[in-house]
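Every protein chain except one is present and positioned as in the full complex.
Right, chain A next:
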Amino acid sequence: MTAFKTLARTLAITSLGLATFMGTATAAQAETLRVGMSGGYYPFTFVDHDKLQGFEVDVMNAIGKQTGDDIQFVTASFSGLAGMLDSGRIDTIANQITITPERQAKYAFSEPYVYDGAQVVVKKGNDSIHGVEDLKGKTVIMNLGSNYETLLKELPYADEINLKTYESNIEQDVALGRADAFVMDRTSAAQVIKDKPLPLQLAGQPFSKIENALPFRDDEKGRAQRDRVNKALDTLRENGELKAISEKWFDSDITEAPQSEGSEKTGSNS
């Protein structure tokens, strides 16, 4: 019944008027880190029977324990998250946010805490697509506002790909055969295929390295929060907690930077 409580509280606040709004706004700032996530990206952030959980949730809670901050999760559809960060309604986004030059120009990023690769996924039994080079002339989908869109648009044959982005349920559309492939990060794709009933398979190897980090607003308060979080991340890395969280959700450590593999292109990420 937390939903009802939220509503009751809101109605109470509304009726007290604007003056109260200003009051609560200043009072709420102290030592609370508001973390936005979609709650719809298995197994990084997802809701099962009303319980918000996943890799990102565990990582943020561990960070909170280190910094002493009270971690408050805010879930919203992915397309609303950036707006919430910009308008100061949340302090950061924990939703596998990839560091890109564009985002780096705008936000103050923490150090990376996930190293992953972009992955093409197709319907089970579709053996005509073996990787990103086979996407010419195909319909490929991805989440709206995700970095994979930029990655695909940078391919030399990008204009030959029928690229579509939307809000959610891309996995289902490929399973139904409405699109030929979707692109997301390798670890969640593998986990979805392993744990969930959808008929999907990985198509070839990951094609671009991605590094995920937490974006903060690039102002004094945001940078201070980032510095606190960075310190906590260092500690969690040293005491092995970060690794343990990763192994709990992925059976492998995705939080450690991979050894350089020579020829492989690092893509647009820094």
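The rule we apply is simple: contacts are C-beta pairs under 8 Å (C-beta built on N, C-alpha and C of every residue); 3 or more make two chains touch, one makes a residue touch a chain; residues count from 1.
Just so we're on the same page, contacts and distances are computed from a predicted model.
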item	value
Protein name (UniProt record) of the chain left out of view, among "ABC transporter permease", "Putative molibdopterin-dependent oxidoreductase YjgC", "Cytochrome d ubiquinol oxidase subunit II" or "Response regulator transcription factor"	"ABC transporter permease"
Positions on chain A where the hidden chain makes contact	1, 3-4, 6-8, 10-11, 13-14, 18, 21-22, 24-25, 36, 38-42, 46-50, 74-77, 79-80, 83-84, 86-90, 168-169, 171-172, 192, 196-198
